[in-house]
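I'd like to ask some things about the structure below.
For this view, one protein chain was removed and the others were kept in their places.
Going in written order, the chains are labelled A, B and C, and every chain counts its residues from 1.
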Amino acid sequence: MLAQRFAVVRRASIDLCAGLTEADMTVQSMDDASPLKWHLAHTTWFFETFLLIPCSPNYSPFSADFAFLFNSYYEAAGPRHPRPLRGLLTRPTLPEVLAYRAHVDDAMAFLIEAAQDDATLALIDLGLHHEQQHQELMLTDVLHLFAQNPLRPVYRAANPAQPATAAPVLGDLHDWVAVNGGRFTVGHDGNGFAFDCEGPSHDVLLRDFALAAQPVTNAQWCAFIDDGGYRNPALWLSDGWQTVQREAWEAPLYWERRDDRWWRMTLHGMHPLDAHAPVSHVSYFEADAFARWAGKRLPTEFEWEVAARGTATHGHFADSLWLDPLSGANASAARLRQMFGSVWEWTASPYMSYPGFRPAAGAVGEYNGKFMCGQFVLRGGSCVTPAGHIRATYRNFFYPHQRWQFTGLRLAEDR
Amino acid sequence: MLAQRFAVVRRASIDLCAGLTEADMTVQSMDDASPLKWHLAHTTWFFETFLLIPCSPNYSPFSADFAFLFNSYYEAAGPRHPRPLRGLLTRPTLPEVLAYRAHVDDAMAFLIEAAQDDATLALIDLGLHHEQQHQELMLTDVLHLFAQNPLRPVYRAANPAQPATAAPVLGDLHDWVAVNGGRFTVGHDGNGFAFDCEGPSHDVLLRDFALAAQPVTNAQWCAFIDDGGYRNPALWLSDGWQTVQREAWEAPLYWERRDDRWWRMTLHGMHPLDAHAPVSHVSYFEADAFARWAGKRLPTEFEWEVAARGTATHGHFADSLWLDPLSGANASAARLRQMFGSVWEWTASPYMSYPGFRPAAGAVGEYNGKFMCGQFVLRGGSCVTPAGHIRATYRNFFYPHQRWQFTGLRLAEDR
Amino acid sequence: MLAQRFAVVRRASIDLCAGLTEADMTVQSMDDASPLKWHLAHTTWFFETFLLIPCSPNYSPFSADFAFLFNSYYEAAGPRHPRPLRGLLTRPTLPEVLAYRAHVDDAMAFLIEAAQDDATLALIDLGLHHEQQHQELMLTDVLHLFAQNPLRPVYRAANPAQPATAAPVLGDLHDWVAVNGGRFTVGHDGNGFAFDCEGPSHDVLLRDFALAAQPVTNAQWCAFIDDGGYRNPALWLSDGWQTVQREAWEAPLYWERRDDRWWRMTLHGMHPLDAHAPVSHVSYFEADAFARWAGKRLPTEFEWEVAARGTATHGHFADSLWLDPLSGANASAARLRQMFGSVWEWTASPYMSYPGFRPAAGAVGEYNGKFMCGQFVLRGGSCVTPAGHIRATYRNFFYPHQRWQFTGLRLAEDR
Partner (left out) sequence: MLAQRFAVVRRASIDLCAGLTEADMTVQSMDDASPLKWHLAHTTWFFETFLLIPCSPNYSPFSADFAFLFNSYYEAAGPRHPRPLRGLLTRPTLPEVLAYRAHVDDAMAFLIEAAQDDATLALIDLGLHHEQQHQELMLTDVLHLFAQNPLRPVYRAANPAQPATAAPVLGDLHDWVAVNGGRFTVGHDGNGFAFDCEGPSHDVLLRDFALAAQPVTNAQWCAFIDDGGYRNPALWLSDGWQTVQREAWEAPLYWERRDDRWWRMTLHGMHPLDAHAPVSHVSYFEADAFARWAGKRLPTEFEWEVAARGTATHGHFADSLWLDPLSGANASAARLRQMFGSVWEWTASPYMSYPGFRPAAGAVGEYNGKFMCGQFVLRGGSCVTPAGHIRATYRNFFYPHQRWQFTGLRLAEDR
């Protein structure tokens, strides 16, 4: 039932704010991140702008100002408040934003009941997936904010703590799953929801290759650090090496050295490094350098997609009580472990359009196409991705220097 | 009674927060400004650090973290949180900061009761004047924050509105008060409280001069604008002209052109320009250029101080219900009108030490001396200065490009 | 004869400096460009570092300092002088650099005579192609320098002027050459010289497509400008639009509006726009926006390569007396006109490694691989590319915002 699904998804955004103050939800910790209050309003703006105003003749917008304040990047939807200034919007207040949500939800309930045509239903569906994307961002953005605070606040108490694990499956670099090359059809086939950039489906040629059975772990990353990985320019792309030096990177984001031991800032506060969990919060530059150090490479997005076929999209997602990558031992016993959930996996594929790609008409057409430059594709979802939001064809994308998302990697090699 | 005065001053800081959300009090709108919550905590830190910890043996600090978080610039008091990041501190929460205040206030009550020695009493006095300085900053900083918000929120309702005025006294450039030159003793004589930089008192030579009977008004400033004042490099200091061009200044801060009419963002929201009120929110660069345009000059701080003698320190301060400069008609009928209150007046004097100046020993010695470079002295207080906080010898100081304070000017000329 | 070819290529670098002062050859006009004197020294350093020092036991380096000063980006070859500071090196003087060249050329003559093994011969070959790449950069860099000079100096007199042309072939958007899709082997097959990034050859799938018969012309670009192309965000990639706004782009680089007419700064000084010549000095962002405006797209590098097969690599190169794109009328009568020469053509392909790519061992391995991030492939060479330097498989690459090279575009469409 769409009405119920709408309510559940919308409610989930609110639930993410439990335990936060209005200030926690208002401050912006860097240009790439947005305040949680802004996420709450912007996802609402999406329904108001693309559904209620065009499709509900009697709808009365909640506030004339909000179109300006809560537009993210849709040029066709008019001027907008500059992104780096989102954190200055102490007004509208949180109660006003919640009232905005209620106002739009009420109107949407009528629209959903009345909606018959596929285009409208598809737009509602898009709006819900859009909101789920922002739910993931809410978690990554509040983590970034709290990580800037010397008090290292806890977003959610780790109670119960990380599920007890069986004896850990020690991932090593020699545990591989081989895939025979050939001609494959990749991309979304049009059955069920997908973002525009996942299609059109088309054929690609792959050569024989193998994927590592599991993502690179923190223990493996420590070996890279200890071997001087962050100090050896021969391992890095030129742009990556410049970034390492400019940013003085010595470890993944949120790693801190205390008393000769690595700790990580997490949504559950500071925790000692879990050696067997997938490494997270590494950039493409770091993932690429690690692969070169290991004598391997990153998979292409199509190698990843072909290999993932037949693997259920089960895994460790944001419905868990533990909002951080799980150590390998808790992963399913699939041949390819932790393909879905825990950490997004960087691929070697620049984020570009598939052959024959056409953006949707109207402002919604700005959804993905205009970002197809300079970014790399990630696959598989993370521990803060809403369960049910992921697909094998799902293409996430970030710039190669970004690492505030739950981003890791899985190695590949030629066969 | 010191105990009562302590309570009144401390209470006044809290009262300034009426009607604000926790978010309003947490966000930092630029590096020069600080969050109101930070001001509340920092003024408390001052008492804790310089009085309770050294003087109250049984005092237990509220939190070990706060010494780091709420130190402003005292290098000798240990490391501190970087100023531009103050707005990221959503934690400690507002209730925690209020509890911190209560904890310190309780301990201070005991200390005040027990305090006998002059040094301790002087430090308490300093702490209270320090807090009053921050009260002024709280108002200027929240105005700056709200001015960045496209909604232009109202800090305090203008109810009653600006007091009805008699027929305005039209200030013109020909209304002057002459002062005969000679040898004068300036600076604070040591009776009563003063900041260290106000002394030692010493002699200076002044030539015959005259001061304008009142500050430059908005109407006069409009004439400067209309005459191309912001487009004529011949009027400006070289650094000022660069600033005008880089910042694209065309009017004082907070002025907005709407429908061919000037409005100003104020603590009472957007208001049409009051032609007869003193111009406010101009930088030293602008004040200096205006004076050159008018064929006059800025007074030196000593000309101002000598002329101000005998003028009561009455005026329009923050105890008013109207937190914006009053039009001239409401000024007292003194020979020199509005010398105190309404707007700080830029002088031509760089902020430097007086002959024989010695900073206090210890961290408190960082109070003023280390800022004696590149700034200019302002005199007289403003409409957001706490009543009773000002003196004729009081030296405020800002960089020549800064204009988020209530800063105006009064012309001078040689005689 | 290798010895003769070596002498010819080396001599060509010197010939490019005719008419320039030592100052012209020393100044660096932006970080992306290098001084001509530096190019002369760096290409020499290449032979000294990768050939003479390892292969000629009796070779005595010209100067111990030059290894530091004239290393471009080879991390494995030791530390190096920072790129943005190349223009500060007024010493060594030009005569010293010329003596360095003579010293190395003499030693290379012996080495060439003695060289037997394929590896050495291949390295010499690489060094010569490397020098030819820098010859192109010398021309683009001196143009950039002269374009910053208000005097708009002439690099080379246009005498004779641009060859007289027959009636211009008016390129329009409807003149297309169709190519049937299928499975194609692309990349260099190993016969003859190629840079490492041109291989390994491998198979790709292409769908039916068509290429425009000729590059986009200045006249077509004017239509884009006149239609508001630089002011319509819907046409641009998100990063591109930010660049347009930050850089205030309104036309290609080196275009100037004078008396309501477009002029261009060229190596022959200021010239009125030639409507029928290919547009040059446009960035990837602009090329991509133009294609979207035209309802077309850029070709992939493999579409370009497959279509170019069978086209002779003739065209308008740097051996011409006219160092600027030629109008279409002078192009060969090939089906696909001006595929080679005149302007590099942006493709839609990010510059990434081909399947199975392995960089060469040692410092020379830094030649191309470490730049495979964030750049786009260009094909076909330009009017300042040395004749004989180009191939159908040749992959040039630049960042999407760069436009100081002779870069244009050819449209593609699906069929």
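Here is the rule we go by: contacts are C-beta pairs under 8 Å (C-beta built on N, C-alpha and C of every residue); 3 or more make two chains touch, one makes a residue touch a chain.
Because the structure is predicted, anything quoted here is derived from the model rather than measured.
Looking at the complex as a whole, the chain kept out of the display touches B, C. Of the listed positions B:204, B:219, B:306 or B:411, the one in contact with the omitted chain in the full complex is B:204.
Interface note for the absent chain: among B:107, B:123 or B:348, the touching residue is B:348. From the options B:54, B:356 or B:388, the residue with contact to the chain not on display is B:356.
Where chain B meets the omitted chain, the residues involved are 73, 75-76, 183, 202-205, 207, 233-234, 236-241, 284-285, 288, 348, 350, 352, 355-356, 366, 370-374, 400, 414. As for the chain not pictured, it touches chain C at residues 21-27, 29, 37, 65, 68-69, 81, 85, 87-94, 145-146, 148-151, 153.
We adopt the following convention: only the chains that are shown with their structure count from here on.
In terms of which chains touch, the assembly is arranged as an unbranched chain of neighbours.
Averaging C-alpha coordinates per chain and comparing to chain A, the farthest chain turns out to be B. Comparing each chain's Cα centroid with the centroid of every protein Cα atom identifies chain A as the most central. The distance from the centre of chain B to the centre of chain C, with each centre set as the mean of the Cα atoms, comes to 59 Å. Averaged C-alpha coordinates put the centre of chain A at 46 Å from the centre of chain B. Computed centre separation for the pair chain A/chain C is 38 angstrom, with centres defined by C-alpha atoms. Multi-chain contact residues of chain C (touching two or more other chains): none found.
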